[in-house]
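Report on the following structure.
A single protein chain has been removed from this complex, and every other one stays in its place.
Note that the chains take the letters A and B in the order they are written out, and that residue 1 is the start of every chain.
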Amino acid sequence: MTLTTLLLLAAALIGIGIYGALSQQSFVMLMMGLELILNGVMLAAVAFWAFSGAGAPEGQLLTIIVMAVMAIEMAMGFALVVAVFRGKQADVTESLTGLKH
Amino acid sequence: MFSELFLPVLMVIFMLVIGGYAVAVLDRLVASALGTPQAGRVWLAPMSRGAWLLTQHANATEAPDWRAWRLAPALYLALAASGLAVVPWSASLVATDLVTSVVLWGSVEALATVVIFLHGWSANSLLALIGGYRYVALGLSYILISMFVLIGVALPAESLQFTQVVASQEGLWNVIRQPLGLPLFLIVGLGMTFWGPLNLADSTDLAGGTASEISGPPRLVWDMARAGMLVAFSGVAATVFLGGWLGPWLPGPVWMSLKMLAVLSVLLLLGRLLPRLAPERCVTLMWVVLLPLSFIDLVWAGIGALL
Partner (left out) sequence: MESMNHGLGVDIAFLLLATLAVVTGWRVFRTDSMVRASFFLLVSFIAVGVIMILLAAEYLGVAMFFMMAVEMTVMALFMVMFMMNPAGLNPMNMVHQERIAIGAGVAGFLVLGAMALLATFPDQPVPASLDPVRSLGNEMLGDSMLIFESAGLVLLTTMIGVVVLSSHRGRYGAAAEGSMPPGLEPGGDPAGKPEEDEEGEGGHHHHHHHH
């Protein structure tokens, strides 16, 4: 377990997340892609904190902030899904041609 | 290597087995004391039921999610084991003395929601799924109440470690220092093991709920896991509210076992005495009454820590 292997793992998670966020038609699956990207980001932040930050507390704080961002992303995402579903009876990105309602 | 890795594992397995057996025996004793006749002898009946389940055929439904269905009882047992692993028996006798063990117990409660939902969902059966949904609706409120209560006990200890929480009760136990804490926490305990009045996930009105379709060995694992979770819960309750291993004359682990048995007996007695709530009333009770009470408990603890 070295900084390099940890960053490689984070890169793999971010790569899979990018694929998911770009390829999925369903809103909820798209959000899962975003969450996987943030998973990699958090791992990288903790790895840097542990190996090259000399224990600076801001490294851990960054991870807490990312967790808060994830919660916000999820809540807003689901609210939008609910709103779109009410309007269009659909949950795939293709059905959104405009955010008119 | 041996003492670091295998000894704690053996300790947790030993506690799960003894604790699960104790729950089964105590529940039968409580039931016969309350006038419900029990078949068979109290000490042998749990074992014969276990042996009988082992020889039975495991039921199958149409197109279940096999992996999840078989894994869910084992995962619930694993969660009970993780909870027991952080319960301290004395200042030094603890399987894993994690510095964030209070938070770990919170995660066990959160992950229990996932596992119970998975158990209900994966059977591909209507009543099991309803049971799983019910637990998710209720589980969120149990988690919130439990977290506020646990933050309350972490405040005077100035630590998230169970051993420190016990050490902070040297002068005064938390059950007196924060009078709202233990009653709230006991309700959470009944809820997260869905026992007695809060048994809404596996209740009889759903013909067994999430467990309505399982039989044979998986059933045995599920029953053991529920009993194990009740033991783990009473361990945590005794640690954070009843001073854990603290006590005069007797050695620490003995005090701890006595306190755990006391909490277990209270829980099993409540389970037999109180009627089951309707799920929607239960949600209202949790959010409108008990959650605000847990806020008051936390404010009380905060003021106590400042003074």
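Everything below uses one rule, namely that contacts are C-beta pairs under 8 Å (C-beta built on N, C-alpha and C of every residue); 3 or more make two chains touch, one makes a residue touch a chain.
Remember, predicted model here, so these are calculated numbers, not experimental data.
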| item | value |
| --- | --- |
| Omitted-chain contact residue, chosen from B:10, B:99 or B:296 | B:99 |
| Hidden partner chain, residues of subunit A it touches | 1-20, 22-26, 28-29, 31-33, 35-36, 39, 42-43, 46-55, 57-58, 60-61, 63-65, 67-68, 70-72, 74-76, 78-83, 85-95, 100-101 |
| Subunit B, residues in touch with the chain not shown (by the definition above) | 63, 65, 68, 98-100, 103-104, 106-107, 109-111, 113-114, 117-118, 121, 124, 133, 136, 139-140, 143, 160 |
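Keep this in mind: only the chains that are shown with their structure count from here on.
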| item | value |
| --- | --- |
| Approximate Å spacing (C-alpha centroids) for the pair subunit A, subunit B | 33 |
